[in-house]
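With one protein chain removed, the remaining protein chains of the complex are shown where they sit.
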Amino acid sequence: MGDYKILKEKVPDFIKALDKFEVFAPVKKGDTVRFEKIDDPSRATLDFSNTNVPPKELMFPETETLFRYRVVSTEIEPKVPSDEEKRVVLGIRPCDAMAFSIVDRLFGWDFPDPYYQKRRENSILVGLACAEPCSNCFCTSLGGGPANEEPLDAILYDLGEFYYLKTITDKSEAFVSSAGDALESAGDSERAQATELAGSAEKKIKRTIKTEGIPEKLPSLYDHEFWTQYSNRCLGCGICTFLCPTCHCFDIQDEIEAFDGRRARMWDTCMFAEYTLHASGHNPRPTRKERTRNRISHKYSYFPTKFGVIACVGCGRCINFCPVNIDIIDVLQKSKEV
Amino acid sequence: MVDENVLRDKAKEILSSGEVRRLIGWKRGTYGYEAAPCVITDASQADDLIFDATCVQNPASFITLEEKLPVPRGQQPDTRKIAVMVKGCDSRAVVQHLVEKAYIRDDVVILGIPCRGVIDRRKAEKIFGEAPQPVLAVAEKDGVVIRVNGEEKKVSREEILADKCLRCRYPNPVISDYPLGDEVEKWADDDFSDVSEFEKESPEEKWAFWEEEFSKCIRCYACRNVCPMCYCVECIVTKLKPQWTRRSTDLSENTVYHIQRAWHLAGRCIECMECQRVCPMDIPIMTLNRKLTKDVKELFDYEPGVDAEAQPLLASYNPQDPEEYIM
Amino acid sequence: MSNDFEPNIIGFLCNWCSYAGADLAGTSRTHYLPNVKIIRVMCSGRVNPLFIVNALQQGADGVLISGCHPGDCHYLEGNYFARRRFVLMHKLLEHVGVDPRRVQMSWVSASEGAKFKDVVEKIVSDVKEAGPMDQFRRRQLNW
Partner (left out) sequence: MINYRPRIGVYICHCGINIAAVIDVKAVVEHASKLPGVVVARDYSYMCSDPGQGMVREDIEKEKLNRVVVASCSPRMHEPTFRNTLKDAGLNPYYLEMANIREQCSWVHEDPAIATEKAKKLVEAAVAKALLLEALEEKEVDVTPACLIIGAGIAGIQAALDIADAGFKVYLVEKNPSVGGHMAQLDKTFPTLDCSACILTPKMVDVANHPNIELMTYSQVESIEGYVGNFKATIRKKARYVDFDKCTGCGICAENCRLAGRIPSEFDEGIGYRSAIYIPFPQAVPAKYTIDPERCLQLTKGKCGKEGPACAAVCDAKAINFEQQDELVEIEIGTIIVATGYDIFDPTRKPEYGYAENPNVMTGLEFERLVSASGPTGGKIIVGRDRKGEGGFEPKKIGFIHCVGSRDKSVGNEYCSRVCCMYLAKQAHLIKDKLPDAEITVFYMDVRAFGKGFEEFYDRVRREGIRYIRGNPSEIYRKGDDHTLIIKVEDTLTGTPMEYEADLVVLGVGLEPRKDVREIINLFKLSQSTDGFFLEAHPKLRPVDTASDGIFLAGCCQGPKDIPDTVAQAKGAASSALIPMASGKVKVEAQISVVNKDECRGCGFCVEVCPYSAIELVEENRQGNIIKVASVNEALCKGCGSCAAACLSGAIQPKSFKDEQILPQIAVLGVKTE
């Protein structure tokens, strides 16, 4: 595949050149960073640690319309994304990218989800290798790394004056060809610098968890009291799951406006009491203990048992953002000890 | 300041007495600038307890977070008390709980901690960067002594303390069974200048501000769940019949959610600022709460969470209440 | 704002005074603007201030709450509670950037049909000036 470089000041031109695509890139608002559709290239930033909200929202939005209808008729108008909507997503951190390979399995499983899949197919994923991992990053414990390429179509490395762009898949050709003048060619020297950057970044990752045995151990702790030391301080909010790049649960609700309606799906989380609440009023996960247990167990035991891969990429968001210091590495470590 | 040994001894004593079923306090976190709230049930766990300027969380929130599980037939519910360690601000939550009959005075054992302020994670990160190891911090009269990444430094209070501390009017608990440590002097006050400043803006400017902030919201409900005052059995925000707010996230629903949340705290918010602290999207949630706090004080001369005998603001009235805007 | 903007205003009127006052305006054939559509509640104290928010969200450009004069509440004191709640909600909405003219409250007794007309004219003209409510209206947003 190809090697290119983009001078930093040319990034806006580069984005502008991609006018055949909808371009998504991180945008800073105060101290928060989040992917947004870029209409004004100057709003995009590649100078960030990681986005607050992972790019999963680009394939699996917080809220999306499945179909629309009229209350008095039986016809529906599906809202599956069309093939025309070609997108480029710039600046995905490798951990978040890896999450797509994990979530792909779920949305392609027994019922292929056209909404998710269509967006995935239509998107060219351009990664951004990490130079300064955050203190709670632990991607290397889960088979990832600061420059992990799977399933990216291309990856950028910040090499000071410029970004080194390495294309990975055929899919990326389409966007390289439209980028035009903004791209310059690169070679071995840049490639070597990139490898060095990745190596140095990897050394900076201090937090680790040895995952061997965890998927097997967790089910045996189903009724264990150790969960309560975490769940007792759990707020039952949706931060850890909403911000998790691999969490993919959704709720489906009908929304009616006078006589127009839509069926929409929106993020849901197993941390909410309503998540498992039955119509009868019975709740099989009545307390935060069961919910905390479920979150960890699903990621580290149920999902790997079913799909062969742990549903965690070590991005560290759930640790960073948890207001009550429920630290997944700490939980997993304890689970091994008890 | 409180001596942690005194605190632990008292906790052990209370837990050993069998009088309480759980004790809520803080312990050292696994990393960074914030301690971890903790709930302990046994005297043997009491040595984990700490109190310093990293203990930002409001333990009173965890009193009402406790689920009441169905009691198996033939058994009795555990009606022993809950012990809770509180700073000044936290203690107001307990008072307001009492006003609202969330529990009765006899249900709680209050360990009051005089406090010189707690640090704001966001401010600290800007000064010292990320802290992979748990940080130790002590607020003193003339600044905060903080130990980050192996180095001890002293910074001014203004630089690092949480905003709520910089305008703290209740450094000492307003209610307490066991005051731990000597009272500290009040050193700050609240003139609501931040609110007054914002009030001066035009409706368009105000909305432009909120439009951006509310559109960030991911509706994780952390602000609601962490709030010691949000403990309805079923929150109207998640209720389906009727559905006051749709679960879908967009500017409209997010705005309405935030108005609802703020409204439900009118005359009830005790300004622990937990809602704003926990927000993963940095939404300045307290700006709404503080507007109401200010108005409630100005219009009705009312302050929640200071008098356990007070009537709830919106369940009472004065025939002479202001009539502005009424035709 | 363009003059042809016809605001849509929802009025919550208490059954005993204001709704009766509106009826009296009718019985007296007092003509007034059609923009205010009335939802009858038994007492202004019934009006959950979140109704206002809901109405603004669901497409109302303005909201009117009207009850008995202080001291005259058919249910003794419901309007006193309504007044307290209203003032605070009004302030809160103002802080969010909602034009304060959109949300108004009045005391209209069963004998004040003429006042009801005045109240309607006032809120309609105020909301006309404020323009369409497009801040957090539901339908406007992309489905």
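Letters A, B and C name the chains as they come in the text, with residue numbers starting at 1 for each one.
Assume contacts are C-beta pairs under 8 Å (C-beta built on N, C-alpha and C of every residue); 3 or more make two chains touch, one makes a residue touch a chain.
These numbers come from a predicted model, not from an experiment.
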Can you list the shown chains that the absent chain is in touch with?
A, B, C
Among B:V86, B:L161, B:C235 or B:I283, contact with the omitted chain is made only by B:C235
The one residue from C:S66, C:S109 or C:Q135 touching the chain left out of view is C:S109
Go through chain B and note every residue touching the omitted chain.
68-73, 75, 77, 100-102, 231-236, 239, 241-242, 244, 264, 311-312, 314-316
Taking the full complex into account, what residues of chain A touch the chain not shown?
71-72, 257-259, 281
Quickly run down the residues of chain C that touch the omitted chain.
8, 10, 15-17, 19-20, 22-27, 29-32, 34, 37-43, 45-49, 51, 54-55, 57-60, 68, 71-78, 81-82, 85, 109-112, 139
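Note that in this section only the chains that are shown with their structure count from here on.
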Whose C-alpha centre lies nearest the centre of all protein C-alpha atoms?
B
Taking each chain's centre as the mean of its C-alpha atoms, give the chain farthest from chain C.
A
Taking each chain's mean CA coordinate, chain A and chain C are separated, in whole Å, by 46
Of all residues in chain C, which are in touch with two or more distinct other chains?
138
Which residues of chain A are in contact with two or more other chains?
none
Given the complex, residues on chain C that touch chain B span 49-50, 53-54, 57, 70-71, 77, 80-81, 83-100, 104-107, 118-119, 122, 135-138, 140-142
Note which residues of chain B are touching chain C in the complex, please.
198-199, 203-211, 214, 236, 244, 250-253, 255-256, 258-260, 262-263, 266-267, 287-288, 291-292, 295-296, 299-300, 313-315, 317-319, 321-327
Where on chain B does chain A make contact in their complex?
22, 29-32, 34-39, 57, 61-62, 65, 67, 69-70, 122, 130-132, 212, 216, 218-222, 224-226, 238, 246-250, 274, 277-278, 280-282
